[in-house]
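Here the complex is missing a single protein chain, while all its other protein chains stay put.
Chain lettering (A and B) follows the sequence in which the chains are written, and residue indices restart at 1 in each chain.
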Amino acid sequence: MAKLSIEHLSTTYDHGRVKAVDDVSLEVPDGEFLVLLGASGSGKSTLMRTIAGLERPSAGTIRIDGRISNEDPPRLRNIAMVFQSYALYPHKTVAKNISFPLEAIRMPKARIEEKVVWAARLFDIERLLARKPRELSGGERQRVALARALVRTPSLFLMDEPLSNLDAKLRHSARREFKRLHQQTGITTIYVTHDQVEAMGLGQRIAVMNHGRIEQIGTPRQIYHEPANTFVAQFMGSPPMNLIPDGDTLLGFHPEDAWLPDTAAPAGQYPLVIAIQQVEALGADVLIYGALAGDGAELILKLPERKAQTLAAGQQRSFCVPEARMLRFDARTGLRIDAPGRPAAQA
Amino acid sequence: MARTRSPLSLAQRDTLLALGMVMPAILYITLLLGIPIILAVVYSLNDVTTGGTAMRYIGLENFTALLDTPDFMRAIGNTFNITLSTLVGVLVLGTIQAELLMRPVRGKWLIRFLILLPWTAPASLSAIAWLWMLDSTFSPIDWMLRGMGLLGHPGALFGDFDNTFWLGRSGLALFSIILVNIWRLLPLGTVIILAGLNGVPRDIVEQAQIDGAGYFRRLFQVILPMLIPVFGVTILFTFVFVFTDIATVFILTRGGPANATQVLPTLAFFTGVQGGSLGRGAATALFLLPVLAAVSILTLSLIRRREI
Partner (left out) sequence: MTNEPTMQAEPARARHPARRGGLYLATALFVVFSALPFYVMLITTFKTQADIFTPTANPFWFSGPPTLDNLRLLFEQTLFVQWLWNTLLVGVAVVAITLVLAVPAAYGLARIAGGWGETLGIGIFLSYLVPPTLLFIPFSKVIAFLGLQNSLWALVVAYPTFTVPFCTWLLMGFFKGIPRDIEEQAMIDGHDRWSAFLHVVLPLALPGLMTVVVFAFTLSSSEFIYALAFVTHSADKTISIAVPTELIRGDVYHWGPLLAGALIASIPIAVLYTFFIDQLVAGLTAVARD
């Protein structure tokens, strides 16, 4: 168990021309499950690899459990990592894969056996111990990788998109497993993903990354309901937040906050008159693609299926959004503007 | 363009086309390899000379006679000795050289060209270079050894003559042949092993680093086991190219001194072509085949079974 402190970390390539990680500072308290969320190329994997010691930072410090670890090779940092490909040693059995880290620290044989069985039980793969990786399914391989990672109680646990190799069905149960695991072991975890649903579901805090910088860190709630800028606002949510130009600001609201009132313009609601272009029935929800009357700004609304039964393409209807749920952003900087007098909260 | 309907189905036309495309090559190889192979067997079972066209069936007499000839037994021993020693040298040095070539270094293309030279240059011509390098009078290696004080005066490491007779003393001559073969095959081994090293997924090596393994543990427990198929390929081709090689021994020592470096291919040549005894020569060469077949089958099954 350890806390992680990162101060002004930068990792660059090509003689400083490519800034994969750009002046990132981060405090991860002991036991937290932090998600690094971002698109490809946002720097999230590079950041994690730098923490692991697989990339060398060009500036800044990394402190694992208080100790400055910049110069430490990966094997001295007492971290565990699960790669996207799981990186199982193909020529070793499952048992030997799991025991490999323990052999590296020269643990006595008897103890190693104990720990391997313990780890295998934890992930319900005891019956697979004599098999080779090529005989296992994707889900089984992942569990072997996890067993290997946790067999030696690391200070820090790093995971690089571990769910992307699983089919959609397995992902839900795997997410549940991860959560349970973290509750059981309490190990500080850094989890990298591009999937914001995963991030929201798993993370105690989420760090949204873009171009090597952290755009915002916060709880899933904060990230979703109090985005710091338009990038974060539009990265989260499916469909993403709508932004309507209003003078030199942008008005933002989540598609699901729109609703169809019985009377025209109820109190405390922001009115939206929309020309409906397409209606997508998705089972539980219905997506309305339309253009705002007036300036023609394109919007997407999400309504529960039973409330959208009278809607069809070609209509012009009046929707509204509770004013309290609307957010205002500066059109030039993209930063969120809070209620007047109060500065927008940052990471 | 009007299209006429062929009486054959698509699958049948495809098969016909495949046959048509593959047949010429197969015919060529079957005829021009097959006939000589059959002839080789026929000759080995007969008393044939280059002089007349007469052929007298003598069964396995050629073979039994050979097995009684000390020179022949020595040739078999030499062939194996040279081949296996070269194999070990190429595997060890090739792995080291491949590891070195993995590092980024300036002038990589020039270095690659120079390191590849022993293999890419024709074998007979580089043998000429070694003929000079190991000459009994003018050897540049001897010149260096003399300059370093290791040769040419009483008590010197390499003897008190002015020259090491690299190709003139039986033990040393064998050593020289092995050295030249290692020199020649090393580039091939290196590039094959290098391809294997590059094929080890980066993830797995990094995982080993994170799992706490130091350099040697990573090398022996993770990387080398994954190189087994590639080592197999190196062994197969090094074995074949050295075991059947005639140029090196022919040019450097002609099999001498006094048959000390004679190998099966050169013995076959001297017996059959220069000695005129075709049956004997063919029989000598035929000893190559079972060994080659065995080694090929063994290494191939080893390589393919290890597929990960």
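The criterion applied here is as follows: contacts are C-beta pairs under 8 Å (C-beta built on N, C-alpha and C of every residue); 3 or more make two chains touch, one makes a residue touch a chain.
What you are looking at is a predicted structure, and each value in this text was computed from that prediction instead of being measured.
Engineer: Which listed residue (B:Leu45, B:Ile178, B:Ile192 or B:Ala260) would be found touching the missing chain in the intact complex?
Structural biologist: B:Ile192
Engineer: For the full complex, which residue in A:Phe33, A:Phe83, A:Phe123 or A:Tyr224 touches the chain that was left out?
Structural biologist: A:Phe83
Engineer: Kindly note down the residues of subunit B that lie in touch with the hidden chain.
Structural biologist: 13-15, 17-22, 24-26, 28-29, 32-33, 35-40, 42-43, 96-97, 100-101, 103, 105, 111-130, 132-133, 137-138, 140, 143, 162, 183, 186-187, 191-192, 194-196, 201-203, 229-230, 232-233, 236-237, 240, 243-247, 250-251, 264-265, 268-269, 272-273, 278, 281-282, 285-286, 288-289, 292, 296, 300, 303-304, 307
Please note the rule applied: only the chains that are shown with their structure count from here on.
Engineer: Mind checking the centre-to-centre distance between subunit A and subunit B? Centres are C-alpha means, answer in whole Å.
Structural biologist: From the centre of subunit A to the centre of subunit B is 56 Å.
Engineer: In the complex, go through subunit B and note every residue touching subunit A.
Structural biologist: Within the complex, subunit B contacts subunit A at residues 201, 203-204, 206-214, 217, 221-222, 225-226, 308.
Engineer: Name, in rising order, each residue of subunit A that touches subunit B in their complex.
Structural biologist: Within the complex, subunit A touches subunit B at residues 52-54, 73-75, 79-81, 83, 85, 87, 89-91, 100-101, 103-105, 134, 148, 152.
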